[in-house]
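With one protein chain removed, the remaining protein chains of the complex are shown where they sit.
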Amino acid sequence: MSGISSLPGSTDKNPTPFYPDHLFVEGVAAIAVFLVIVLIAFVWQVPLEEMADPGDTAYVPRPEWYFLFYFQLLKYFEGSLAVVAIVVLPALTLALLVLLPFLDRSAATGIRKRPLTAALALASVLCIAALTALSVLEDESHLYTMDLPPVTDEQIAAGEEIFGRFCQICHSVDGKGGFMAPDLTQIGARANRAYIEQVIIDPQIVNQATIMSVIPLSDAERHEVSAYLSRKK
Amino acid sequence: MDSEEKKNLPRRKFFINGIKAVVGFFGLSLSIPLAGFFISPVLKKNAPGWIEIADVPALTAGEPVGITYKYARKDGWEMSEIRKTAFVLKQADGNIAAFSNRCTHLGCGVTWDPAARRFKCPCHGGVFDAQGKVLEGPPPKPLAQLAVKVEANKIFINEA
Partner (left out) sequence: MNRIYQFIDERLHLGPLISEIANHPVPDHANLLKTPKAIIYCFGGMVFFILLLQVLTGVFLMFYYVPSPDHAYASVTYIRQETAFGGLLQSVHRVGASAAVVMVMLHMLRVVLTGSYKNPRELNWVVGVFLLLLVAGFSFTGYLLPWDQKAYWATTVGVNMIAGIPLIGGFLADALRGGSEVGALTLTRFFVIHVMVLPALLTIFLAAHFFMIRRQGISRPL
C-alpha cells in the first residue's frame, strides 16, 4: 500500500482521514444535492405528453436539454455534409477526449501554464453553451406571441366553464370529455397562451390538417379559455 | 494511543455522529415515500360494489343455485374481467342468502349435489350442508356468506 503515499497528493503533514471527517462532508453535500433535486421535481412535475402516435406528422420533437447543442449543430450540416456532424465531429471529439492525457504530456497542471488546453476547454464550454442558447432561441421565435391581459382566478374559473360548453365535446381534460380531438390535460406544459389563442382564432393557421372548427368566442371569452388551458400543466 | 489522537477524539466523535445523522436523514426521507409507493395499490379501495346476479322468482326455496357472474375490475393500470361463482339460496322464510363457492379449506370450487343435498369439494373431500355448514372433511369454517340485498325482485351481492 506504499504506492498511495509515494504518489503526489498525500504529502500534507496531517492529512484528514476519509472516515469519518471527509465522508461526513460528502454526506452533507449529498443532502444539499438531494434537496435541490427533490425541490425541482416538486415544482416541475415532469410533463407526460399524449401517447406515442407514429401517424402524427405534425409533431415537432426536441431532445432533452443537454443534447440540444448537438441537435442545433446538425442543422448546419446540410445534405451530403450531414455525415460530418453525424460521424466526423463526434469521432474527432471522442478521439480528442480519449487521447487528451497522451497529447498534453507536460508536467504542468496550472491553468496558466497550459494555455492551449485551457483555451480548448473554454472554447468547448462556450460552443456548447452558444449552440444550446441558439437552439432555444430559434425554437422560441417560432412560438406565437400576443399581447394578452394577465391571468386572474376569475378568468380561469370562467374559462373552465366555457371550455366545458364548447370544447369538451371533442377534447378531454383530466379524463373527462370527448375523444375526437387531442387530450388537453397538460396543454399548458406544451404550448404557451398565445399559441392556444391562435388555435382558437383560426385552427388551420396552426395546423392545416386539423378538423377543428372556428369557435365563435368573444375576445374576453377566448382570453378566459386560454387562461384556463395555460394553467393545465 | 498517543496524545495527538486523544486530542482528536471529540472531533472524531462529532463526525461519526454527523454521518449517523446523514444516514438517518436519507433513511427517513427515502424509505417513507418509497414504501408508500410500493404499498399504495394494496391500500387502495377497489371494490366494484353491488352486482346484480339473479331474479328472485327464478329461485326455489331451499335449493341453492350456482350463478356465475362477471365484473370489471381495475387491475393496476389494466381493466380486467373477473369471473366468479356464488350459490344463491332462498330460505324457507323467503330471505336470500349467498355463499362463495370457494371451499374454506384450500380454495377449490365446491359444487351442489342436488341428490345428496350437500355442497361437495372435489379436492380433499370437504362437505357442507345447504346452509354452508361443515359436515365432513378438513374445512375449518363454513362457506363464506356474501352480503346480499334484494331490490325490485333483483338480487345483488356485494363484492368487497
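Note that the chains are named A and B in the order they appear, and that numbering of residues resets to 1 at the start of each chain.
Heads up, the rule we're going with is that contacts are C-beta pairs under 8 Å (C-beta built on N, C-alpha and C of every residue); 3 or more make two chains touch, one makes a residue touch a chain.
In this text the structure is predicted, and so the values were computed from the model without any measurement.
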| Omitted-chain contact residue, chosen from A:92, A:118, A:137 or A:220 | A:118
| said: For the chain not shown, which residue from A:56, A:138 or A:161 touches it across the whole complex? | reply: A:56
| message | Tell me which stretches of chain B touch the chain missing from the display. | response | 30, 33-34, 36-41, 43-44, 76-78
| Where the missing chain touches chain A, by residue | 1, 3-5, 7-12, 15-22, 25-26, 29-30, 33-34, 36-38, 40-42, 44-46, 48-54, 56, 59-67, 74, 82-83, 86-87, 94, 97-98, 100-102, 104-111, 114, 117-118, 121, 125
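Operating definition for what follows: only the chains that are shown with their structure count from here on.
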| remark: Distance between the CA centroids of chain A and chain B (whole Å) is 46
| What does chain B use to touch chain A in their complex? | 11-12, 15-16, 18-19, 22-23, 25-26, 29
| task | Would you tell me which residues of chain A are touching chain B in their complex? | result | 19-21, 23-24, 27-28, 30-31, 34
